[in-house]
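Removed: one protein chain of the complex. Kept in place: all other protein chains.
Note that the chains are named A, B and C in the order they appear, and that numbering of residues resets to 1 at the start of each chain.
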Amino acid sequence: MQVLTENILTTTIRQRPADSYKGTYGRVTLIGGNRNFGGAIIMASAAAVYAGAGLVTTITDASNQSSLHARLPEAMFADIQDFTQTRTLIRHADVVVLGPGLGTDTAALTTLKQAFQAITPEQHVILDGSAITLVAEQHLPLPQAHIIFTPHQMEWQRLSGLKIAAQTPAANKQAAATIGGIVVVKSHRTQIYTPTNAYENPLGTPAQATGGMGDTLAGMIGGFVAQFADSSAAVCAAVYSHSAIAELLAQQQYVVLPSQIITELPHFMKVHEHKDV
Amino acid sequence: MQVLTENILTTTIRQRPADSYKGTYGRVTLIGGNRNFGGAIIMASAAAVYAGAGLVTTITDASNQSSLHARLPEAMFADIQDFTQTRTLIRHADVVVLGPGLGTDTAALTTLKQAFQAITPEQHVILDGSAITLVAEQHLPLPQAHIIFTPHQMEWQRLSGLKIAAQTPAANKQAAATIGGIVVVKSHRTQIYTPTNAYENPLGTPAQATGGMGDTLAGMIGGFVAQFADSSAAVCAAVYSHSAIAELLAQQQYVVLPSQIITELPHFMKVHEHKDV
Amino acid sequence: MQVLTENILTTTIRQRPADSYKGTYGRVTLIGGNRNFGGAIIMASAAAVYAGAGLVTTITDASNQSSLHARLPEAMFADIQDFTQTRTLIRHADVVVLGPGLGTDTAALTTLKQAFQAITPEQHVILDGSAITLVAEQHLPLPQAHIIFTPHQMEWQRLSGLKIAAQTPAANKQAAATIGGIVVVKSHRTQIYTPTNAYENPLGTPAQATGGMGDTLAGMIGGFVAQFADSSAAVCAAVYSHSAIAELLAQQQYVVLPSQIITELPHFMKVHEHKDV
Partner (left out) sequence: MQVLTENILTTTIRQRPADSYKGTYGRVTLIGGNRNFGGAIIMASAAAVYAGAGLVTTITDASNQSSLHARLPEAMFADIQDFTQTRTLIRHADVVVLGPGLGTDTAALTTLKQAFQAITPEQHVILDGSAITLVAEQHLPLPQAHIIFTPHQMEWQRLSGLKIAAQTPAANKQAAATIGGIVVVKSHRTQIYTPTNAYENPLGTPAQATGGMGDTLAGMIGGFVAQFADSSAAVCAAVYSHSAIAELLAQQQYVVLPSQIITELPHFMKVHEHKDV
């Protein structure tokens, strides 16, 4: 288990090449936000935009269109019920974030199955929150793609079959290898399992223990993976940044809100980008 | 009548334990906001989130969904007309805030009765604004729970039968004991009656005399009670913080808006949290 | 024609009495904002709230409910089509602001007529924008009340019959006396005609020449009149403050937006409130 250091930031967050354009920084499509949990997909989408993703599209319940654009005009909107359109949007994405605020009802299950059908092998797919629960409970076959799971410990139990007490690094490593892809087990000290390695995030503050933090992390991972070639490093850098920003803000705040982490992201990434000598 | 001091903050606002998660800081469910008074439940919900509650759900009129998420993506939404869902959400709450912007029409009365049926004895329930008026005017039997009333003087008259001129500390104390629970009588100098004690808030500024202040206080009390074990102390600390922040802002402002108090809350609580030696 | 000075602020903006409550600072009800001009009534309402009015209610098209609360949860909402409710809200108001974004179609005319029926003699009524045009073009009899007109020069032409070139102080004074009430003729150097006097505002910057400035001034006048006993002084202080804040902001900005004036208002009023020796 390798403990992450600030080094993961400077080695991952590259200086942007001068002659680049939106496409250089990737298309991220996020799917989630039913009528109850619209805030979750709004925060995930904002995290992707503020992380620097080139183009961000949010597929969500129609009732979330107004609040999405009131907070984040930079994101495009699509109606989660219009599968013809969402299929195209998924196909054109470099990264798909699936799950924030999706819910676990039959409509969510249908959305998830349809999304899985549209996903192609070269894509990066972040499975978060209720998408993980649905995969685990419905025994859904995963699409062929570069999948990144972001479960908290209870979701990881559902997905891996490992009870929380049994979630040792060795057991997690083996379970992650069996499932395939990258697994981010979120907890007090988040762990990241890649095909070749295991990392622990030494940062994190109890000021972060508030609703929406996981949705924000999922969106940040989407934004980082869209921009940085080494997706394992991108995931590690996103996890580390999320906690590092929270720790900075927690010096002045009793609780740190997800929206505040998002706002701080462009500045934090600038401070920690790779410096050419 | 004990006069509150800054001491109530440092003894109540504990340093957050390192190994904690959202559940540690409580689930707060707020119910209110009809089509006219959506702002009230938005402010109450934001106050609960910014106070540090772990998970916040807002049950309100469907027409308030967009504005809620445009201001506060951190809160979850539920339709006040969907009692099947709201019953579940009430059941899973640690703290229920009932009343901001609820109104006093028959729909409000139905909501209140249904909520009372769902409440369980171990829960903390803040009854605010029109919920108090409805309880008083309709002689509604109160549910068994830890109830905190937050009437202004006229609502207290309705609930206690004491005319404003007759609301002496002794009379209030007796009336509060008869009704049960904790009573916060809001005025120029707010008083708090707990089963064992009576407190006066020495702070408060006329710059606070503007719409939405009471809704904000109700949400703050919800957030504090969700986090701090001694609920009498939590109520006192919330009342004191609300006025202390207003006084700070009033040094620079002719009027202090509820939204500004909410924004300042995480910083204020950090400054005044308990410091281990 | 008396030229206003900063003195109008310190003599009008009283220090708030310690033992006061929302009612002390007045109920302001604003009516306007059709489907096209929702922003106008939102800005007017925000100006009233940030000026310190005790309670603010916004009667507007239903399609403006979400954006109103997304920007200003402190205001209450009522549907402009529900005359039963709006009549009650008008009756309970101390100050009524009629016109920002109301439009001039038949629906607007109906609203205006119904509002006039509900208005009572002791109320202060600010007639702004299209309300003035409708009154002039439809020869509507004015309700008995303390009316404040806030026309720009073309609207003043419609109301007074004076062509812009003929709008000399003497002619304006006579026309204002004939019409009755207080008249604020908005221009490069705004003039104010009260029953006993005429004032000129020496302030104002071309950076203010942008949409929404008049709506914001109407809301500020509403907020000032609700709070300060001498309504002529309140109108003068609102006009002067509006321009003074714009001049301050214009030192750093090429254009000054109405929303920025609103945000600055509580701080400006604090700096210029009456100081007891």
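Before moving on, here are some points about what is shown:
FYI, a residue touches a chain if its C-beta (ideal position, glycine included) is under 8 Å from a C-beta of that chain, and two chains touch if they have at least 3 such contacts.
Note that this is a predicted model, so its numbers are computed, not measured.
Considering C:T12, C:T29, C:S66 or C:T133, the position touching the chain not shown turns out to be C:S66 (whole complex).
Only one residue from A:E200, A:E247 or A:E273 touches the chain missing from this view: A:E273. Contact with the omitted chain, checked across C:L134, C:V184 or C:V256, is made by C:V256. Those residues of chain A that touch the chain absent from the view are 13, 16-22, 24-25, 49-56, 65-70, 72-79, 85, 265-267, 269-270, 273.
Listed here are the chain C residues that touch the chain not shown: 35-40, 42-43, 46, 63-64, 66-67, 70-71, 187-188, 205-207, 209-213, 250-259.
Going forward, only the chains that are shown with their structure count from here on.
Using the mean of the Cα atoms as each chain's centre, the chain most removed from chain C is A.
Counting every residue number used by either copy at the chain B-chain C contact, under half are found in both chains. With each centre defined as the average position of its C-alpha atoms, the distance from chain B to chain C rounds to 34 Å.
Chain centres here are Cα averages; for chain A and chain C they lie 48 Å apart. Residue positions of chain C touching 2 or more other chains: 66-67, 70.
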